[in-house]
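Missing here is one protein chain; the remaining ones are kept as they sit in the complex.
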Amino acid sequence: MTDAGATDAKAAKAISPGKIPELMKPLLRYAPLLILALAWEASSRLGLVSSLALPPLSEVAAAWVDLARSGELESAAAASLYRGGAGLALAVIVGGALGIGMASWRPLNLMLGPLVELFYPMPKSALIPVTVLWLGFGDGSKILLIFLGCMLPVTIGAYNGARGSDRLLMWSARSMGASRLRMIWDVVMPSALPEMLNGVRTALALSFILLVSSELIAARQGLGYLIGSLGADGSYEAMFAVVLTVAMLGFIADRVYLAVVARAMRWRQ
Amino acid sequence: MNGPAQIVIEDVCHYYRPPVGREVLALENISLEVREREFLALLGPSGCGKSTLLYLIGGFLPTETGKILVDGKPVRGPGPDRGIVFQHFALFPWKTVRKNVLYGLERQSLPRAEREARAQAFIDLVGLTGFEDSYPSQLSGGMKQRTAIARTLAFDPRTLLMDEPFGALDAQTRSLMQAELLSIWEKTRKTVIFVTHDVHEAVYLAERVAVMSARPGRIKTIVETRFDKTDPEVHRTKAFVDKVEEVWSLVREEAIKAQQKKSP
Partner (left out) sequence: MKALSAIGRALARAGPIVLRASPILALCAAWEIFARSGAVTPFMLPPLSDVLARIYDDAVGGDLFLNTGVTLYRALAGFFIAVAAGLALGMAMSRNALARWFFDPIISVGFPMPKIAFLPVVILWLGLYDVSKITMIAVDAVFPVVTAVIAGIQGVEKELVWSARNMGAKDRELLWQILLPAALPQILTGMQVAFPIALIVAVVVEMAMGGYGLGAAMMQASRFADSRGVFAGIVEIAVVGYVLVKLMAMGRRRMLLWHAEAGA
């Protein structure tokens, strides 16, 4: 319980939840963002800040529309999402399999466990130069980067989840004649799922970071590259537009992921 | 003996407001008087609101309906005149036993030497001499509760509010602590309001037992439970056993009602 004294009880009375209609709640919650947006527009238009450094939000929006119409945004997004998606998918499949495998076979755990521990604290972005070295500026280096960088959280999540598998469940499955493989599929994987899904969530956020970083640094197309080139051109409105797009994509991806997972888990219960 | 009414509770109602859902009436028209230096037990089934009443007296929850007067003045918030002891000790885990006990003393303007002396005196009183520099995580349950009691006694509150303080202890430690509490009360003679759901504990420790009804909590009956507590075999005397049975039957009715409310 987290009541912080009599004064908080009074505060709770003042903002009594019963008095706010359901539809208003998300509006009230995100209102500060609206305020920020208005402040942005106002301070830029009124000259409070240099409109070069901070173009009015309305102009950024207009630039966004232009980019969308010209197809530039779409092609950049397509390139980025392809790379991110492919890398993440590989990371999830291989990482998940590895994690579950490590939890189920001691030899594998003994071999790979220390490697996982070793690479865990290493900043994954340190892999950017080496993937560029190997595969250049194209899709390949990004996919490899994201695959390698995002594998670890998934592996650790899957491993921890699988470790937690109810022993009794596993033994009763075995006694019913399930083969090792079957048991993994029927018992270990489902119980590993929640923690693994948590690991995937971390990997999702990480994939965005690695994607944007590598595209800012060494790419010829994609959203990160687009931001850089628009900035270099001096088209700051458009640059802001793409920056916000990327930021929102990261946020939306996370929320969508949570919603899908929540739906799927409920369906499983 | 006991003095005039020190704590007056008049027509107090309290609503419990959960974050979602409607409010629930927790206490209904509680009226009670506690005399100076009296040991009063609040006894009732789970959920009857006895702890809530204690928190209202302590000023941790605001009194919305009715009034609670302590020494003639309405309760406006927590204060060192009503010291509280919680079931789960609420010790500050990053402070040693000594530092915990000193905390209340530091809020009062006493010279340093006196603070240290008082703290040591109370640590000795509860039998924790030698453990002054231990951390709570190094202590057993009984020792933690003694620390909590020493800490509360140290700043010399007129009233002691105890919220099922021995509930988290094993049976043997509990009976030892009960006897110790009585001897401390004899020595310090504070007003004690003791919340419990254990009939035997209430009858043994208190001079009067206020039996509360199931939610919404009301004072059902007040039973006199004065015995010669210096007699180590008092709990075996017929008078005592009869009293326990009497109180138990009062509580049993309410416990059954509370159960029925949970499963309609």
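When the chains are written out, they are named A and B in that same order, and each has its own residue count from 1.
Just so it is clear, a residue touches a chain if its C-beta (ideal position, glycine included) is under 8 Å from a C-beta of that chain, and two chains touch if they have at least 3 such contacts.
From a predicted model like this one, the values you see are computed outputs, not experimental measurements.
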item	value
Option from A:57, A:132 or A:192 whose C-beta touches the chain left out	A:132
Hidden partner chain, touching residue among B:39, B:122 or B:155	B:155
Touch criterion as defined above, residue of A:40, A:64, A:159 or A:240 at the omitted chain	A:240
Listed residues A:30, A:105 or A:185, member touching the removed chain	A:30
Residue of A:47, A:107 or A:121 touching the missing chain in the full complex	A:121
Missing-chain contacts mapped onto chain A	1-5, 11, 15, 29-33, 35-36, 53-54, 113-115, 117-119, 121-130, 132-134, 204-205, 208-209, 211-213, 216-218, 224, 227-228, 231, 236, 239-240, 243, 246-248, 250-251, 253-255
Residues belonging to chain B that touch the chain removed from view	55, 58, 60, 77-80, 82-84, 86, 88, 90, 92-95, 103-104, 107-108, 135-138, 151-152, 155
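Here is the rule we go by: only the chains that are shown with their structure count from here on.
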item	value
Centroid distance [mean C-alpha coordinates] between chain B and chain A, Å	51
